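This report concerns only the one structure given below.
One protein chain omitted, others in place.
Showing chain A:
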Amino acid sequence: MDRFLFLTLDGLSRGAVLAAFALALVLIWRAGRIVNFAQGAMAVAAAYVAYSVTAATGSYWLGFAAALVAGLLLGVVVDVAVMRLVDHRSPLNPVIVALGLVLLIQAVLGMVYGNEYLPARAPFSRTALTVGGTAVLSPYDLFVFGTVGVVGAALVWIFTRTAIGLRMRAAAFAPEVSRLLGVNVGGMLTLGWALASGVGALAGMLVIPTELGLHPHAMDLVFVSAFTAAVVGGLDSPPGAVVGGLGVGLLLSYVSGYAGGDLIPLAVLALLLTVLLLRPGGLFAPVTARRV
């Protein structure tokens, strides 16, 4: 039972990060109907910025802030300098371009920083605290929950309570009508990229210290898991991304705890396949709006 509890809590912690990363994918999908396969590579690039800043200043938190800023900026650059120029008539075009971006970013990072693992420090202890003899959560897990919770709440607030959030939603749902109502649709799309990329960078900062360390490919498997989480929840649904993320986190934790860590990629792919076969719209697929 102790083991089950530990695996569950560990899975939720892992899932919280996946949820944040899946949320980033959902943000871009909703804004521009693009599955951003470069999300992982962009997050790694931001994490390398954090590494450099931390190395130069000695402060983890300055590096953390730098990663978020780098994430936001990278999102703007990718949208304005790359995705805007892509012909979106075929949905395959942005996907191919995003995959190309992955190769480009990983190659540049490899050239600048080298292709070996760099140590990634966690700002809090990762040793689990024990309550009544049972290992539960580590301080770092609590930090992860807190950060993801704050970011999630901030996104909900932005999208449902602010004028800019209303503009972003309107621009995504009905670009032409929104322009007629004075909404700068292109600007809202860029803002969506910035937000998503910032959230992705945050998720990268949270997950990399729990894995092998910083490497151009550090987010590859995380991306697959988060993509699965987003698809499980339904690419259109932010709550779905959170539930999907937590679910995939739990699945990964149970699989690695009870069956062996080698099976994780297999379990993720099996889940992805099952969802795509049984409910391709995801668990939280909204009822298609009736258009009159």
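Basically, a contact is a pair of C-beta atoms (placed from the backbone, for glycine too) under 8 Å apart; a residue touches a chain by one contact, two chains touch by 3 or more; residues count from 1.
Methods note: contacts and distances are computed from a predicted model.
Think of the chain that is not pictured: of "Glycine--tRNA ligase alpha subunit", "Branched-chain amino acid transport system ATP-binding protein", "Cation:proton antiporter" or "ABC transporter", UniProt labels it "Branched-chain amino acid transport system ATP-binding protein".
In the complete complex, the residue from A:V102, A:V185 or A:A230 that touches the missing chain is A:V185.
The missing chain, though absent from the display, is touched by one residue of A:V95, A:L118, A:L142 or A:A170; that residue is A:A170.
For chain A, the residues in touch with the chain missing from this view are 163, 166-167, 169-170, 173-174, 176-185, 289-292.
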